[in-house]
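Note that one protein chain of the assembly has been removed; the remaining protein chains are unaltered in position.
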Amino acid sequence: MNNIDFQTCIEEILNETRGLIGKGRVADYIPALAEVDPNQVGIAVQTLDGQTFQAGDALVPFSIQSISKVFVFSMVFRAWGDRLWSRMGREPSGNSFNSLVQLEHENGIPRNPFINAGALVSTDCLLSISKNPLKDILSYVRGLAGNSKISYDSVVANSERETGYRNAALVNFMKSFGNIENDVEAVLNAYFHQCGLMMSCVDLARAFSFLANGGINPLNGEQILTQSQAKRVNAMMQTCGLYNESGEFAFCTGLPGKSGVGGGIVAVVPKMFSICVWSPELNRHGNSLVGMKALELFTTRTGISIF
Amino acid sequence: MNNIDFQTCIEEILNETRGLIGKGRVADYIPALAEVDPNQVGIAVQTLDGQTFQAGDALVPFSIQSISKVFVFSMVFRAWGDRLWSRMGREPSGNSFNSLVQLEHENGIPRNPFINAGALVSTDCLLSISKNPLKDILSYVRGLAGNSKISYDSVVANSERETGYRNAALVNFMKSFGNIENDVEAVLNAYFHQCGLMMSCVDLARAFSFLANGGINPLNGEQILTQSQAKRVNAMMQTCGLYNESGEFAFCTGLPGKSGVGGGIVAVVPKMFSICVWSPELNRHGNSLVGMKALELFTTRTGISIF
Amino acid sequence: MNNIDFQTCIEEILNETRGLIGKGRVADYIPALAEVDPNQVGIAVQTLDGQTFQAGDALVPFSIQSISKVFVFSMVFRAWGDRLWSRMGREPSGNSFNSLVQLEHENGIPRNPFINAGALVSTDCLLSISKNPLKDILSYVRGLAGNSKISYDSVVANSERETGYRNAALVNFMKSFGNIENDVEAVLNAYFHQCGLMMSCVDLARAFSFLANGGINPLNGEQILTQSQAKRVNAMMQTCGLYNESGEFAFCTGLPGKSGVGGGIVAVVPKMFSICVWSPELNRHGNSLVGMKALELFTTRTGISIF
Partner (left out) sequence: MNNIDFQTCIEEILNETRGLIGKGRVADYIPALAEVDPNQVGIAVQTLDGQTFQAGDALVPFSIQSISKVFVFSMVFRAWGDRLWSRMGREPSGNSFNSLVQLEHENGIPRNPFINAGALVSTDCLLSISKNPLKDILSYVRGLAGNSKISYDSVVANSERETGYRNAALVNFMKSFGNIENDVEAVLNAYFHQCGLMMSCVDLARAFSFLANGGINPLNGEQILTQSQAKRVNAMMQTCGLYNESGEFAFCTGLPGKSGVGGGIVAVVPKMFSICVWSPELNRHGNSLVGMKALELFTTRTGISIF
């Protein structure tokens, strides 16, 4: 790894993939996302020995959306341990088209923590143990990223709630099976706020580096998860992290990762580094067009793979 | 890795997991499988530097069943290349309960090569390029394992056909969508024969070692797949190799693997070794009860993981 | 028909079917329903020439639950006419287990007005044209039944809301497809109130008699629906009126009808009469155990059938 010139590599990839801009579509279901300038690309790499490499718009905060599922899951995994698995599974969910029928078939137990239904259960689990979940989430991600300026975009959170009828359907549906303990609106509020967290590529690469480091935050030595738990979060990101493109992402990059409709994708190379790419335009599966390509090129050029 | 005493490790695990025998169920849908003595456990490890470690019944040939999906897929992946992806996907399939509705929803294209529908398409692809597919499969696996005595159990193959109405339904259904080129009975015949291949733990550990070795058979230096293809087969085994327990297996062992209802499970540790555990009794998901536990213990004790 | 001695017939049937009490289960998802005395059976027949026959507890008001779907649908069918069919279908829904996947597959358009999703859309349609929907529904059913004392049981309505997460899921889900115009809570409130209407067998037999009479209320000559519309409501009750037992009910009685989990079933014999049976215990499909049997006996004995 020492031989890899990360800086040159990410700059080259950024230049090559920038040409894809215009061929995807920015998420437009809420104004706050639709208005993001699509001509932005950022890449950041955080190595376990503390180096940060960055290119392009790597310091611009963006809406992390579903990437937040990993943070909230990690919070409750630490607190609840294996009791969590009575509330959610750890199997890939297959095609999104049948997510509801699966939820019905399996009595309101989501297949894994990285689909919306699963993240809503994680959020419910957090509400059951936290007096101020919004404050706790914020302090958790600030600590992970070493950046006390990270905050929620309330405009995004409120817009999400106004159009978030499908998520409201999911929470109500799971509550009808007894798999939501707290008030429906409280769960939705915490969920939409976590989706509205604003973080940059550098923030996210740093915040995920504990997963490359056996559960210990390499920035400050704090134990976030046990080694076994960190390994298991990676395994779940590998099989379930990119919705209906989880197999495709594993196939093309061979890395565990997590994406969000804000255009960010974070991936982890165990024992080496974490990497985040961001560009707002999405492919038809809802993953960043530039991000998918950039990470495929990155693993191909560096020869880095877990397989 | 050099520090790991594989021999002691697999012997200990074999002794500890043997106690699970009696708590699972041998596959009983055909007599030839139902009659297998359940009191058998075998483990074999094949390292890339050519060492073979074995314990218990590691030399007893058993019916490899779905493990054969990896062999036939590898044969056609090499020959067809990326043209294969118009015939099948590479996403996890989610719950088995909806396999048929997914096939219908996706116009007869199976989600991945490691579910039955996908393996039937692989077989059909092989029939389109091979004059004698049964002979070709046999010579392929004999070469991989370095064992010219590997053969089909025709009793198993014929029994499978007699009760294999669900697989016959799948082939007919896919053919109604135009995704089967060859004669239905010919596809089924080749499919049931490959399922009836008899191989031991040692055979399978050796036959999978090219996947740990960047596509090159370490026994004889032959290039079986390109490095990129081998990596991709591993990625697909990781996300799709154990049916509805793929997530569970990734979660517990962190390794790419493939199981069969004959009680075998093979797993790959890239750049290090391949390992096969066999014991006929299955858990409720159709995977070897002892095999799942043994591989979980193995990764925990050795600390080996790709994550 | 004149030859049928309705009074003797319904008394005999009541005595014979009373023995089924104890073999079903009262709906228990809300206390207000669970506390109903199960030892009650009522039958009422309302002929088009104005005669009312009654037996047993035919004057005891009970919670009409899903029977209300016919009333609210009739209100909006009159007002909206065939524009309604862009908001809902008129096909049987098949098995309840896949109601949500069908709703997803068909972009939030319920299959017919007599499943919950369809009734929620009817309610939404009513809210779009009524300033005081609860008052309007009440005055509509009072007029149909000729009984100004009919009222809502608010305890039932409020209990329903407190546990009605599945219906909340349906409304949110349909709203995510744009098929709900009004506020989610307002729709749910009106829906749960209509389910909580308290009416007796005599009330319901009278209130359905316009459907036996070509759309005209025989009690006062008022045109409720056109002849064509009344015929079509009957056709939909025939194919969709008893959830997953619609076929069974048509098979056994040959009549259009509608049931509710309060234990009531109303059926219509066009050009002749309407009949309501009530007994609180339900079979496993959620229909009154005594009611199903009583109506089967009634059609067998009288030889009355539309077929």
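All chains are identified by letter, namely A, B and C, in their written order; residue positions are counted from 1 within each chain.
We take it that a contact is a pair of C-beta atoms (placed from the backbone, for glycine too) under 8 Å apart; a residue touches a chain by one contact, two chains touch by 3 or more.
Predicted model only: the values in this text are computed from it and were never measured.
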Which displayed chains make contact with the chain that has been left out?
B, C
Looking beyond the chains shown, say which of C:Ser159, C:Thr239, C:Ser259 or C:Ser274 touches the absent one.
C:Thr239
Sole residue of C:Cys125, C:Val156, C:Ala250 or C:Leu282 that reaches the chain not shown, by the stated touch rule:
C:Ala250
To test your reading of the contact rule: which positions on subunit C touch the chain that is missing from view?
89-95, 97-98, 101-102, 105-106, 111-112, 228, 230-232, 234-236, 238-240, 244-248, 250-251, 254, 256, 270, 300, 305-307
Just checking the interface: what residues of subunit B touch the absent partner chain?
97-98, 100-101, 104-105, 165-166, 168-170, 172-173, 175-176, 184
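By definition in this document, only the chains that are shown with their structure count from here on.
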With over half of the numbers shared counting as same, classify the subunit A/subunit C interface as same or different.
same
With chain centres set to the mean of the C-alpha atoms, which chain is at the far end from subunit C?
B
Subunit A-subunit B separation of Cα centroids, rounded to whole Å
32
Taking each chain's centre as the mean of its CA atoms, how far is subunit A from subunit C in angstrom?
47
Where in subunit C do residues touch at least two different other chains?
none
